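The complex appears here minus one protein chain, its other protein chains still in place.
Labels for the chains are A, B and C, by order of writing; each one numbers its residues from 1.
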Amino acid sequence: MTQLMTDRETMTYREAMREAMSEAMREDERVFLMGEDVGRYGGCYAVSKGMLEEFGPERVRDTPLSESAFVGAGIGAALGGMRPIVEVMTVNFSLLALDQIVNTAALYLHMSGGQFNVPLVVRMATGAGRQLAAQHSHSLEGWYAHVPGLKVLAPGTIEDARWMLKPALEDPDPVIVFEHAGLYNMEGELPDSRDGADITSAKVRRRGDDVSLITYGGSLPKTLEAAAELEKDGISADVLDLRVLRPLDRTAILETVVRTHRVVVIDEGWKTGGISAEIAALIAEEAIWELDAPIGRVCSAEVPIPYARHMEEAALPQVPNVVAVARRLVGG
Amino acid sequence: MTQLMTDRETMTYREAMREAMSEAMREDERVFLMGEDVGRYGGCYAVSKGMLEEFGPERVRDTPLSESAFVGAGIGAALGGMRPIVEVMTVNFSLLALDQIVNTAALYLHMSGGQFNVPLVVRMATGAGRQLAAQHSHSLEGWYAHVPGLKVLAPGTIEDARWMLKPALEDPDPVIVFEHAGLYNMEGELPDSRDGADITSAKVRRRGDDVSLITYGGSLPKTLEAAAELEKDGISADVLDLRVLRPLDRTAILETVVRTHRVVVIDEGWKTGGISAEIAALIAEEAIWELDAPIGRVCSAEVPIPYARHMEEAALPQVPNVVAVARRLVGG
Amino acid sequence: MSTGEHERYLLHQMLRIRRFEERCAQLYQQEKIRGFLHLYIGEEAVATGVMEALQPDDAVVATYREHGHALARGMDPGVVMAEMFGKLEGCSRGRGGSMHLFDSSTRFYGGNAIVGGGLPLAVGLGLADKMNHRSRVTTVFFGEGAVAEGEFHEAMNLAALWDLPVLFCCENNLYAMGTALERSESQTHITLKAASYEMPAWEVDGMDVLAVEDAARKAAESVRSGGGPHFLELRTYRYRAHSMFDPELYRSREEIEEWKQHDPIEMLRRRLIDDAALSDEEWTGMEKTVDEEIDEAVEFAEAGNWESVEDLTRFVYSEAVGP
Partner (left out) sequence: MSTGEHERYLLHQMLRIRRFEERCAQLYQQEKIRGFLHLYIGEEAVATGVMEALQPDDAVVATYREHGHALARGMDPGVVMAEMFGKLEGCSRGRGGSMHLFDSSTRFYGGNAIVGGGLPLAVGLGLADKMNHRSRVTTVFFGEGAVAEGEFHEAMNLAALWDLPVLFCCENNLYAMGTALERSESQTHITLKAASYEMPAWEVDGMDVLAVEDAARKAAESVRSGGGPHFLELRTYRYRAHSMFDPELYRSREEIEEWKQHDPIEMLRRRLIDDAALSDEEWTGMEKTVDEEIDEAVEFAEAGNWESVEDLTRFVYSEAVGP
């Protein structure tokens, strides 16, 4: 039996992720965690705090500042029979490891004609909103979601933070997990829905008929807030949480379109060429006659994220933007 | 006065690019070329062949295999008053330099509050089609086009190969130039249209009324072929060559949509989340009621590019695919 | 110059940096400063000593832990503070914050928050100088943690291979966030790495500003006169947390206290007092001047303006100049 935190009714997203990792490490000797400051420091976002004490420095392995090598070492360890969880502190630094992720991990099974699969999980924090300025605020999920051979997850709820890791670790292929840094402190109840956890489907987080709000990750709470706002105006919004950014759950996307005939995509990535573009393109290809309004996108402005709070807020998608676009589509 | 090749009526895309670089280096002392094997080897695609002899090893500078450092050195040299042309052999290896391109070059002007601009040109070959297999066949233009702070060019004609470099070098900000490796041997006449050369606009390469074929770079010749095929069926295709992938020429895109009401986007990048997605999304947002058919996309299959010729051909967009999709849209 | 004048000046510089950052820490608690804030407290001798060796038209490339470098390089404390407040009057218009201080007038090229990211840039600045036959020095600061990055290796090799006028200053404060040097490098003698690129390298006591200045002068002069790149390992220590979010589980109170015994400011102050080159009044006066300067900086920052949100998408691309 797995040990669960049962003395509390609620847990944070951070704790959920920690529980998920700890559980996996208890259940499977092959699983280990490696990355910068995951051990002694306790994780740059304190996600792995306390895990060093439980699992020791071999399995909670601090690495030097060598993103390319330790991600590549994760690939090699996966090929050598382990089930590594590699933590890249943030997506911003993952640019240094992209060669290994794209040119090795994603292509390996294919180049070897099916001989070698890479059962690797790479976790990284993503997103802006904490005044960390341009180099520490990227949302590049869309880049990863472009690459065949990768699976890309974006848990946006405590439940998903808790239960998506297990199927990710069981997956025979490389899985990238994006954790929006703004979610770590989010606290809530944890439904014991582990059996329902999958890494294939999008989920409707709220049912509605007037407009579909399609989103994921750090934008999910904002979108739910926007839906509540819209409700006050009598607009009922369907909120679809993508959860899985590659491969996309096309069925779920098309279903919500058919239900509401109006779509707003909310994504913290820059608008041009981001995930939001693919969602819109998919609909324009496959369900265009279902639409009663142009597709709306609420994304980050086309600007590196500024430090000053008011400027950062203006650069990112916010609840009022979502509400305004949804209203316009429904009204129009 | 610049020296031009005047003894021949035609030139290749490769020669056009070489002429453009040589001319720039003759006219401006600050311009120099650096990259792996640009000098003694003559360039991996022979683009810079002979330039070492004319300009010497300081200005046609061979670098070690250090993509990150020499691209970063290009940024520094640009800040130091030079106008570097950095050649990254291919987009595949540019993954190793992405940190410098995205986290430094693209963000620098912004992070410094407008103090420091980076007048850098980075050239790289892109694309598949020569049986080079998965690690040497990427088309990641869409990634670059996603990043504010970068300008992204994709010359698809001899004319553009010859004339787009000059405005790119005059641009105060970082410009990424994608040269499809399949174009280097393309030969044709060079119109002396240097004054018309801009790095802002898309160009209609063929006028038509029934369907818009929107494309760029290596897919342009295929698309023109497809248009000729369609003509035989009495379908008149408007072919829009994007030329500039960031910022996109929205006006030109919307104009062709208004002209034909049917759109096929042709892009050698993987379909999901590529440039094709942004074009489709843009239309779905801004011109959806203009459409008389769903948007069509002809892109690479969602698979790493295989080595075997027949498999590679099947993975890439081909003339018959374009023709088929266009016919379907027009017929439907 | 009267006895100890230069030393008093160095003391003053270090004190400015120390007090400036102590104030920053308070202002962070008050939420005037946000985001990441990396303090240099304990390491002031390094930036102070090295900057003494530089000329006005030399270039400086720094990291996210760069307040000290910015001040020592001559940037105005008010403008730096305004930047940390996110004000329009900040050096980067409030777009950069603590990690992205920039100043074209002193050739201060940031403020880079990617570990190792500034190294290739410095190589390029050096390359431009070399190609233009300018005898300028580009000085790049980075932590010992950056040494593990591939960008370090590539940049070192390129600078040495092309014989570029770059001064590499490795601030070895023994930790990269919570990772001690011996858990990050198989070979902890960092100067040996420089040797593997054929680059002259010296270990320097980074708590002794005079030793730092001396080494930096020699190195910078050699670089300036065509001696190619040089490497300094400056052994120092940060007293404070890595940033404001660090529980400091990875080191002991005792270790920190021990290093404080070698405090660069206190050591120089005692030395000057012992040499009768600093009177109590002079010291008090110095403290007062510094405090006033910082008060003014904070006032300047407080009085600053917020950039208009309408300007949000400016500075993504350069703006056309002229008519």
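In the analysis below, a contact is a pair of C-beta atoms (placed from the backbone, for glycine too) under 8 Å apart; a residue touches a chain by one contact, two chains touch by 3 or more.
Please read these numbers as outputs of a predicted model, since none were measured by experiment.
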Chain not shown, its touching partners among those shown: A, B, C
Touching the absent chain when the full complex is considered, from C:34, C:153 or C:238: C:153
Residue among A:81, A:234 or A:331 that touches the chain left out of view: A:81
Interface with the unshown chain - residue positions in chain C: 148-154, 157, 160-161, 183-187, 192-193, 195-199
Where the missing chain touches chain B, by residue: 36-37, 39-42, 44, 46, 62, 64-69, 92-93, 96, 130-136, 301-304, 306-311, 314-315
Where the unshown chain meets chain A, residue by residue: 32, 58, 63-64, 66, 68-82, 84, 99-100, 103-104, 108-117, 148-149, 151, 172-173
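Quick note on the criterion: only the chains that are shown with their structure count from here on.
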Far-end chain from chain A, centres as C-alpha averages: C
Separation of chain A from chain C, taking each centre as the mean of its C-alpha atoms, in whole Å: 36
Chain B and chain C, separation of their C-alpha mean positions in angstrom: 40
Approximate Å spacing (C-alpha centroids) for the pair chain A, chain B: 31
Per-residue multi-chain contacts in chain A, two or more chains: 68, 92-93, 96, 133-135, 302-304, 306
Multi-chain contact sites of chain C, meaning residues that touch two or more partners: 92, 94-96, 100, 112, 114, 117, 150-151, 315-316
